[in-house]
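Note that this complex is displayed minus one protein chain, with the remaining chains in position.
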Amino acid sequence: MLQSTVPRPSQDSAEGSARSDRALLAERYAAVRNTSMALTVGLAPEDQVIQTMPDVSPTKWHLAHTTWFLETFLLTPFAPGYEVFDPSFGYLFNSYYEAIGERHPRPARGLLSRPTVGEVGRYRAAVDEAMQAWLGGVDAPRFAAAAPILEIGLHHEQQHQELLLTDIKHVLAQNPVMPAYRAAAPAKRPQLGLDGWWDHEGGLVEIGHAGAGFAFDNESPRHRQYLPPFRLARRLVTAGQYLDFIRDGGYRRPELWLSDGWAAIKERGWAAPLYWIETEGGAYDLLTLNGRRPLDPSEPVVHVSFYEAEAFANWTGFRLPMEAEWEVVAAGRQVAGNFLDAGHYHPTGEGGHLYGDAWVWTRSAYQPYPGYRAAEGALGEYNGKFMSGQMVLRGGSCATPDGHVRATYRNFFPPDARWQFSGIRLAADV
Amino acid sequence: MLQSTVPRPSQDSAEGSARSDRALLAERYAAVRNTSMALTVGLAPEDQVIQTMPDVSPTKWHLAHTTWFLETFLLTPFAPGYEVFDPSFGYLFNSYYEAIGERHPRPARGLLSRPTVGEVGRYRAAVDEAMQAWLGGVDAPRFAAAAPILEIGLHHEQQHQELLLTDIKHVLAQNPVMPAYRAAAPAKRPQLGLDGWWDHEGGLVEIGHAGAGFAFDNESPRHRQYLPPFRLARRLVTAGQYLDFIRDGGYRRPELWLSDGWAAIKERGWAAPLYWIETEGGAYDLLTLNGRRPLDPSEPVVHVSFYEAEAFANWTGFRLPMEAEWEVVAAGRQVAGNFLDAGHYHPTGEGGHLYGDAWVWTRSAYQPYPGYRAAEGALGEYNGKFMSGQMVLRGGSCATPDGHVRATYRNFFPPDARWQFSGIRLAADV
Amino acid sequence: MLQSTVPRPSQDSAEGSARSDRALLAERYAAVRNTSMALTVGLAPEDQVIQTMPDVSPTKWHLAHTTWFLETFLLTPFAPGYEVFDPSFGYLFNSYYEAIGERHPRPARGLLSRPTVGEVGRYRAAVDEAMQAWLGGVDAPRFAAAAPILEIGLHHEQQHQELLLTDIKHVLAQNPVMPAYRAAAPAKRPQLGLDGWWDHEGGLVEIGHAGAGFAFDNESPRHRQYLPPFRLARRLVTAGQYLDFIRDGGYRRPELWLSDGWAAIKERGWAAPLYWIETEGGAYDLLTLNGRRPLDPSEPVVHVSFYEAEAFANWTGFRLPMEAEWEVVAAGRQVAGNFLDAGHYHPTGEGGHLYGDAWVWTRSAYQPYPGYRAAEGALGEYNGKFMSGQMVLRGGSCATPDGHVRATYRNFFPPDARWQFSGIRLAADV
Partner (left out) sequence: MLQSTVPRPSQDSAEGSARSDRALLAERYAAVRNTSMALTVGLAPEDQVIQTMPDVSPTKWHLAHTTWFLETFLLTPFAPGYEVFDPSFGYLFNSYYEAIGERHPRPARGLLSRPTVGEVGRYRAAVDEAMQAWLGGVDAPRFAAAAPILEIGLHHEQQHQELLLTDIKHVLAQNPVMPAYRAAAPAKRPQLGLDGWWDHEGGLVEIGHAGAGFAFDNESPRHRQYLPPFRLARRLVTAGQYLDFIRDGGYRRPELWLSDGWAAIKERGWAAPLYWIETEGGAYDLLTLNGRRPLDPSEPVVHVSFYEAEAFANWTGFRLPMEAEWEVVAAGRQVAGNFLDAGHYHPTGEGGHLYGDAWVWTRSAYQPYPGYRAAEGALGEYNGKFMSGQMVLRGGSCATPDGHVRATYRNFFPPDARWQFSGIRLAADV
């Protein structure tokens, strides 16, 4: 899943000076923090407290955990005299930082009725007030030391904004009543016309982060790879194309599946993507954050696991891209597409963008880049500790905050995860 | 667990005429229903929605289920023109009545954030209003047919009042912060002085319900049993006595335990009753509905399983009573003791009563009485369906509403259940 | 399951003198021990080593465990100078005697390839030789002390003979090839003619063991019970009658089942007794120790759980007997029927006997009799430790050695056990 990692030291002094502008940072801080709260408008306290599977965290946990992160890694070490809001929160809202101490077990997050949603709101307000006061008064050397961590804190909160949405989607979907998260946005259905490929001649390329701008450390170091020529689809796979796969017996043909994938769909009884509800005659409804509605064949398919993406690709005769392939195609392009800020909460497929709508599964296992070394300290303690058993996804989704992703950004999930906005973009050898 | 069952037909016309007094019944209705709501005062919505183990139901589920019971078995069949509050509630709040149709699975009750606590409150208000209107206007024949079912509905709600308390105790106990349910009641600690036994000469006795007054059908028919002479302890076993058992290696000596009990404590790592928290030096704190406090050796021990009760009894050289033994001793005595209405929410041990404080585990498996036959229809469909794998408990507890139990009342739980107020009263052969 | 327990002290000196006849005892010893080995004729070593579910023990384990029992409780304490055959066997072949020390876990019995079947055979031969030598030379006082334990040892071995058969039946049944244990015995199919009931007027009766003859201690003390009038079926329920139950939707009607039973058949997908194989058109084959063959509607049904027996009884409108009811009917009758020695290895239903063919499930939970107290020492340590969560069966089966059961004999298994020869005999109120 999304894991924050330490930033590389900036080598660009101009960028450093831009970042040292506290007023701008204070403004960004307020914007990011307010976005989190805005996402909870319309949710009852009852919605925000339950946990419907171990992967899901309650809404109020996201709100509290991101706050704890700022309190722990910024206010406590950098704001003299700051007193923690509630000492018990260190135990309750630490996610996985073993160096910070014991923590409440993840699958038990839904057993906590207290602190209540209201108390978490007060916690956020108190930390925000302390943060803004600190930003207004901190001296330059301290600010220089703390700013990179604040960058992480804000990117970290953006990651949790996406998780907050995919988690609340799962929560509401468990209820037979199927309440909508938000009233349906103005119908903006995809009008998929242009198909076709981006071609790339391969050769010795470079991928990974270098130079100015924020990046997580799993994007470094920038390094060379040799790629054969390939092509990458301009469009995401649509629900209609995926429906053809289903109707062609896709879930009943073992030869299309990885062995682990075949075992997974048998054991769990999967026969369609998550949130597809079969109605009569082989038709499907779709459960979205705007409620239940008929499936639109022209919209991008989402909520598929890596196993399903791989089987679908095998069925087409094409294949999934490697992460380096996606990145070299994306490298020169503008980061634009259907992100969280558009307010659709669902892919539209419009515009044929490489970014947004749906994270695309790659055929690349999540591994360290050559020369990658874990950083020191609690924030860096576990930079690479999730580099096993997971697959890389690229490009961001309709739940990713605008400005959060980039060409080098590596998201990762286990191959059976389906509750994220994960879709399929095909690739091919040339 | 507590299961409501159909009532015997009343053979006493005087009692019948008393029960036909609608004003009195309307008054009792209001009292019982208000008690349920009063129990939730001080709970946050967040407290009322989560489920901390499969046995536990959320508070709002109890509030809604008891309301659904009245709506389904009274308003729908007996109040012409009544329209159900929300048709989806039939699925959500049916507990186990298969004849009534499909139902939401019990272990998933904590996955439901909607209806919210507020909506459940509105549901209760609407049903209460309809019930009072119906009681005011119903004709005599219809009332006569419905009154026995209303009796069940009220007793059923009382059973859920006890469960609501023991469930919320479990919910709050999962939180490392350990919030109290209610501020501590005025300290009313037990002053155990009188020990000793009630002696009984045995012989051919009769147990079970007959005659006037309400009873569940598992208390019938009244029948004969032959008992050897025995004695029954006047006092419940105290926490201090149980502590002696622990300190004497009680949980490490297989010869004291039933084979299933030994396996259970090994597998679950039990080394003390539920809600005992070991502090330093072998001392214990106790988690109560009034919060955490040091264990008082003179209070009755509660939250033990049947296995622990049996092992403790073996350690003493005495034994647990049979349910018939408890009943013949109780038969002539006043139903008095520390019940829910006293507001202690914890055993006090005062007064040496046979009732209240803690349900006592008997050595009797929960079996049908000779001649017992299940009744017809949905309410009676499953009268006996829990008569396997469970043990009988007798006497009521500090969470049992006053007036709810009697000498013939049979409570029952699986031998490993600990989250009820279950304690130990010893017996002996003479 | 079958558990050996300590004998009551004999109160009858004549019986005592009979038992002190060493020659007779040596003869019985040889007969019982040879029967065990005779049961393995035709089995490959491979058949005797595997374990197909936790309840099942490998054949060679039964052969070794019964030998270890004799070595541990007789030769070691009573035969001066005896040296144990292999010290590691104490760990490997102790079943559940915690006082004797650590032991190999039951579900792991199938992980042991060594000692081999041949080595176990040598172990048996060595212990038998030592036992016969000891019987020939032991002095009178020592013999008097040891003889009751030898009685237990032989009854214990008889119990394991039945288990050996039901276990090997389960082992062979897992193999898709379905090998037969023994070539089909001469077809001796039931000719069920006489139906009807044994009537009993009830009243104050006595059950349990007293007086001369061997009995396990769970059969004591003899005590009074009060029984209403009842009747007990003269015939076991047949496969054809059970088939009617199936065809009438017996496994799909929740109202017929105990709640735990309904959960069990749903979870495990049970829709017929164990070893019934559905063929075309709703017909069934039966897997027997003589191989696979068509089901005969007139043979007694076996391999049903208590849950299935109870549901069947509910379907008929009759009920299962209480154990006291079975015993008072059996008390005056000759112990005769289709036992192991007949060599059928399957019920025949011939003759309308109360004993043999199939153990019958009673509606009685396995509880201690009033006044029952566990004996001292390793053999008695756990006399009552299985008295929880199990139901009593009565009467013996086609796999029970002749002479092993009696009117007071109590067998017991959990309510979901099906791999024993367990059947149904109905009872009714009068």
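Every chain is named by a letter (A, B and C) in the order it is written, and numbering of its residues begins at 1.
Keep this in mind: a residue touches a chain if its C-beta (ideal position, glycine included) is under 8 Å from a C-beta of that chain, and two chains touch if they have at least 3 such contacts.
Please read all numbers here as calculations on a predicted model, not as lab measurements.
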**Report entry** For the chain not depicted, the shown chains it touches
**Finding:** A, C
Query raised in the report: Of the residues A:Met178, A:Leu258 or A:Ile277, which one touches the chain left out of the display?
Result: A:Leu258
Report summary line: Sole touch to the unshown chain from A:Arg28, A:Arg142, A:Arg182 or A:Arg363: residue A:Arg363
Report summary line: Touching the unshown chain, subunit C contributes residues 44-50, 52, 60, 88, 91-92, 104, 108, 110-118, 171-172, 174-177, 179
Query raised in the report: In the whole complex, what residues of subunit A lie against the chain that is missing from view?
Result: 96, 98-99, 204, 223-228, 254-255, 257-262, 306-307, 310, 322, 363-365, 367-368, 370-371, 381-382, 384-389, 415, 429
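Quick note on the criterion: only the chains that are shown with their structure count from here on.
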Report summary line: Chain clusters (touching), subunit B not counted, are A | C
Query raised in the report: In terms of Cα-based centroids, which chain occupies the most central position?
Result: B
Report summary line: Between the Cα centroids of subunit B and subunit C the separation in whole angstrom comes to 39
Report summary line: Rounded to the nearest Å, the gap separating the Cα centres of subunit A and subunit B is 47
Report task. Report, in whole Å, the distance between the mean C-alpha point of subunit A and the mean C-alpha point of subunit C. Result -> 60
Query raised in the report: Can you list the subunit B residues in contact with two or more other chains?
Result: none
